[in-house]
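To start, I am sharing the structure in question, which I have written as structure tokens.
Only one protein chain is missing; all other protein chains are in place.
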Amino acid sequence: MKYTAILNDKEREVEITRQGPHQFHVIVDGQPHEVDARHCSSGWFSILIDNTSHDIYFTLDKENVELNFRSQNFNIKVLDERKMRMRRIRSDLDISGTEIIKTSMPGKVVKVLVKEGETVKSGAGIIIIEAMKMENEIQCRNSGVVKTIHVAAGQTVESDAALIEIEPEQI
Amino acid sequence: MKYTAILNDKEREVEITRQGPHQFHVIVDGQPHEVDARHCSSGWFSILIDNTSHDIYFTLDKENVELNFRSQNFNIKVLDERKMRMRRIRSDLDISGTEIIKTSMPGKVVKVLVKEGETVKSGAGIIIIEAMKMENEIQCRNSGVVKTIHVAAGQTVESDAALIEIEPEQI
Amino acid sequence: MSKKKLKKILIPNRGEIAVRIQRTCRELNIPTVAVFSDPDRYALHVRYADEAFPLNGSLPQETYLNQEKIFAIAKKSGADAIHPGYGFLSENAGFVKNCRERGITFIGPPPEAIEAMGLKTKAREIMLKAGVPVVPGSEPIENTESAQAEADKTGYPVLLKASAGGGGKGMRLVEKPENLKPAFEACRREAQSAFGDPRVYLEKYLEKPRHVEFQVLADSHGHVIHLYERECSIQRRHQKIIEETPSPVLDENMRRKMGEVAVEAARVCGYVNAGTVEFLVDKDRNFYFLEMNTRLQVEHPITEMITGVDLVEQQIRIAEGEPLIHETIPRRGAALECRIYAEDPANNFLPSPGLIKALTNPGGPGVRNDSGVYSGYIIPMEYDPMISKLVTYGENREQAINRMLRALEEYYLLGIHTNISYLRKIISHPQFASGDYHTHFIANYQDQLSDSGSKHNDSIALAAAVILSFLRSEQQTAGRQQGQPEHTSAWKLCGRKRSMGL
Partner (left out) sequence: MSKKKLKKILIPNRGEIAVRIQRTCRELNIPTVAVFSDPDRYALHVRYADEAFPLNGSLPQETYLNQEKIFAIAKKSGADAIHPGYGFLSENAGFVKNCRERGITFIGPPPEAIEAMGLKTKAREIMLKAGVPVVPGSEPIENTESAQAEADKTGYPVLLKASAGGGGKGMRLVEKPENLKPAFEACRREAQSAFGDPRVYLEKYLEKPRHVEFQVLADSHGHVIHLYERECSIQRRHQKIIEETPSPVLDENMRRKMGEVAVEAARVCGYVNAGTVEFLVDKDRNFYFLEMNTRLQVEHPITEMITGVDLVEQQIRIAEGEPLIHETIPRRGAALECRIYAEDPANNFLPSPGLIKALTNPGGPGVRNDSGVYSGYIIPMEYDPMISKLVTYGENREQAINRMLRALEEYYLLGIHTNISYLRKIISHPQFASGDYHTHFIANYQDQLSDSGSKHNDSIALAAAVILSFLRSEQQTAGRQQGQPEHTSAWKLCGRKRSMGL
């Protein structure tokens, strides 16, 4: 069976064939591997890939696979051929470039450092959030114009809530 | 709500009233206790009983509750009033005193030490099972007569399988 | 001071340090009383305690800093002693006085020593009088204008520090005059929130300084000894994250001199119990008194590793009025500590509270993990993101480092972000290995440390991800055929199945 796996925004071809109850033949980027994969306990996976041993913690959420081993974290999207076709169609429609400033953790807004309509450079400080006794400044990734500010100083915010939206400057 | 809890073959009365989302008023053997009980993670229960803290691991299987804390193990049967009535009716019918010799773990029968029809004293060696590289002799609890032998030397046995049955001697 | 065995110890603290203290108490067969804020009902220190009482509330002021509530619980539970841990009330002289008035033994120094050393500015004055060299700095500063004047006088860069502070909280480096005002304000806010005291002072910022501190123990009979140094120069935002002992920079002569000064510093302020004398060492290996921390330090375990002494036990013995049994304490080998934080190094080190989905603690030879969390615990957003301290011992520095790398690799803490792989990068860095580093180490090597790691595990990850997806789709198909709802975890079944054979 053929899959496309997306790691760090790069698409990679992976082909898999079952060889036994726990044994698989896997071709990654054209390289063949013999794999013995076992589910050891909830969330834990032990794989022997060409006899090298790796102890992997995983979570599966739809097509997203999160893996952790040897102190490294991997977020991989795995798509079969049908899903890959759907994705290609969808991506043609996706043209919005608005950056949404979020906080990855709940906290309190200490200060909003920008005003609506203001032009900001990539890496500029946008907002200060206090969480776990520390003040943290959140910066924007891209240059642009501040479009909407959803929060104000003093307000408590949830993780992943949209705080501020920044539109790319029109060229 | 009233329950009968059976611990070490003794019936104990326990009354419970909900006081809050995690708070309970519990009367055990006439002694009242204020309890704050939280489910910390799968199988783990933290209870504060009159402000003493106990970290309890539990498994629930129908009316059987198994608890482990402070290196102690507790097997408790908890019956509500309806189940208690049913139990009383059933126990009147239960008159068999046959002792069934079991092994609590899978293993291999090395030797059967008794014959059918043989009279055995309480504590007598009945069978030798090899498991995990060790030979273990299993003794009977009660004196009686060997009624049925289900296994033979060399045979592999599962845990909790009935190996040998011993009937109490007729008085 | 008369001898008196302690009967029950209340610990108005949380997290790993509360558990650390409980462990020694349990070894000494002294029952402990935990207190907890609303978000901490599920915390490990509550589960580990003998008794636990709610503080009702979530703000520090209404919980771990609330003396009235704490004393009420001490009375109710019959606790005759309090061990404050670090942070919270640990360096609050008023609290210690209140303990004294209530006949409760405070396991720590007398209030006079805390006052003398607690106001960093006063401590500096005392040390200068005793002939101990001190880093140039100011009195407490009340407003931005005075801050500007003092900074101009000292010369930039300067460090702003909470007068009542410690542990890196409420500390800011100011390199240029235009940055002073916002830094001063942020510092006051943090100082207020962390220590309940907004006062801030200012200190000359030394070039390439090393931070070296000495552990001291003083009993109530006038004996003071030291237990060698801890090198704490690996800091991020003025917070120590890796500590080691012995310090790679000290030779025996310097160690002896600094140890004598540390003992003298404790003596001149009438110190009793465990304390730490902090020094800065400049690039020419001059040393300056920085401050004295009048409590157990976060990094105390590395001293325990090389001396074999349990510092919490010593604290309790001293509080009971026992004399120190050690004249001098020999040391052996080397030890290293890494502070494990719930934070995201890839995202500006933002704290990362949330559910710990899986946890494997490292073990084996020479490894100690002082943790405050467990698998299934939800790290609350209200507190410091430090979740554990990983400590290794080695016959020598190289072995301690290699063990730390091994232990960090064994440490799986999943569901949240942690600094584990970041710590590995620091420890594997050749400059760290050389021992020749100072407090700017992290700032200097920031780019190398934020490298996203080797890519050579990519194909392993890809293979694993595809196998997982493949197995799930197989099982979903099987599930649909058997009429099972799709959301039933096929993975559970898979885990159970294996008892049935290969």
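Residue numbering begins at 1 within each chain, and the chains themselves are lettered A, B and C in the order written.
Here is the rule we go by: contacts are C-beta pairs under 8 Å (C-beta built on N, C-alpha and C of every residue); 3 or more make two chains touch, one makes a residue touch a chain.
For clarity, every value in this text was computed on a predicted model and none was experimentally measured.
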Neighbouring displayed chains - absent chain, whole complex: A, B, C
Contacting the left-out chain in the complete assembly, out of A:Cys40, A:Met86 or A:Ala153: A:Cys40
Absent-chain contact - pick from C:Gln399, C:Asn444, C:Asn457 or C:Ser473: C:Gln399
Residues of chain C (touch criterion as defined above) contacting the omitted chain: 19-20, 23-24, 26-29, 38, 41-42, 301, 304, 308-310, 313, 330, 332-333, 355, 360-361, 363-371, 374, 376, 378, 393, 395, 399, 402-403, 405-406, 409, 495, 498-499, 502
Residues of chain B (touch criterion as defined above) contacting the omitted chain: 1, 3, 5, 7, 12, 14, 16, 18, 21-22, 24, 26, 28-29, 31, 33, 35, 37-45, 47, 49, 52, 54, 56-60, 63, 65, 67-74, 76, 78, 80, 103-107, 110, 131-139, 159
For chain A, residues in touch with the removed chain: 36, 38, 40-42, 44, 46, 48, 51-53, 55
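We adopt the following convention: only the chains that are shown with their structure count from here on.
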Pair of chains joined by the greatest number of C-beta pairs in contact: A-C
Chain B-chain C separation of Cα centroids, rounded to whole Å: 46
Between chain A and chain C, centroid-to-centroid distance (C-alpha), Å: 31
Numbers and ranges of chain C residues touching at least 2 other chains: none
